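For this view, one protein chain was removed and the others were kept in their places.
And now, subunit A:
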Amino acid sequence: MGIIRAVNLIFDYIRHDEETDKDEVSHALRGVNLDIEEGSFVAILGHNGSGKSTFAKLMNGILLPSDGTVYISDMKTSDEEHLWDVRKTAGMVFQNPDNQIIGNVVEEDVGFGPENMGVPTDEIWKRVDRSLEAVGMTAYRLQSPNKLSGGQKQRVAIAGVMAMKPQCIVLDEPTAMLDPNGRKEVIKTVHELNKQEGITVLLITHYMEEVIDADRVVVMDAGHVVMDGTPREVFSRVKELKRYSLDVPQVTELADELKAAGMEIPCGILTIDELVAALEPLLKRKEA
């Protein structure tokens, strides 16, 4: 039994049209079943409108299911009495760092979450120290968040979530607004949290390069889970991914095209080194 379980999860957005007095319903999730193991690093991929962000918002009770159930550590998100415990267990990091930073000083911002939970002051400071250390932002603790880069702000936001000591963190496209350096910083930080602190990570993204180190990749399309496996398994199905309007890393695409042309290259190449190692023996001129 995993830390996050979605059972037959359905979510509809209902919009009421006042002129016609009719409800328009759009089905964002159409029966999602997922069981996420504690301590794992799971990436959720999907194009815009595939339902992945809706799924994220259901994880800590920002949205409640239209039907079906979400269990966080065996607590139902729809039970109001558990709502705060659910949110303490599953922390969220959103896309836009500017929308989730409220403090005037970095350390105050990180302390906001635990303070809100009623954690004693000296314990708050301990958590702030530890969280800033974990995301590598200790040197900036007395600075104004406004003067930080996007990647740094996002790391502060992650520290803020960490300070609440959640068992899992859900990140909804945390790198969409960052440049390549910022993206690398954030992804590296998230991996470290997963490995060193044992925090379960649910990373929602559409950058394929960010998911190749995940333990598991889940692909969503039109409110369904359509692919689920290790990065290697998922990325070996290049055509299928493209059908879901997703990209594969350039090396994977190149490997796939070369394979299609008859070269003997293993399935699911993910890195530059793998591709080069596979190509070298095939391209070296045979010494006559």
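Throughout what follows, contacts are C-beta pairs under 8 Å (C-beta built on N, C-alpha and C of every residue); 3 or more make two chains touch, one makes a residue touch a chain; residues count from 1.
Definition applied: contacts and distances are computed from a predicted model.
**Q** Going by UniProt, what is the name of the one chain that was not included in the view, given "Energy-coupling factor transporter ATP-binding protein EcfA2", "Cardiolipin synthase N-terminal domain-containing protein", "Zinc-finger domain-containing protein" or "GAF and ANTAR domain-containing protein"?
**A** "Energy-coupling factor transporter ATP-binding protein EcfA2"
**Q** Quick one: which of A:N48, A:N99, A:N116 or A:Q196 touches the chain that's been left out?
**A** Missing-chain contact among the listed residues: A:N48.
**Q** Please identify which residue in A:V25, A:I62, A:I102 or A:V276 touches the non-displayed chain.
**A** Final answer for the missing-chain contact: A:V276.
**Q** If the hidden chain were put back, which of A:M75, A:V105, A:M177 or A:C267 would touch it?
**A** Here the residue in touch with the unshown chain is A:M177.
**Q** In terms of residues, what is the contact footprint of the unshown chain on subunit A?
**A** With respect to the unshown chain, the touching residues of subunit A are 46-49, 95, 149-150, 173, 176-182, 206, 245-247, 249-251, 253-254, 257-258, 261, 263, 272-273, 275-276, 279-280, 282-286, 288.
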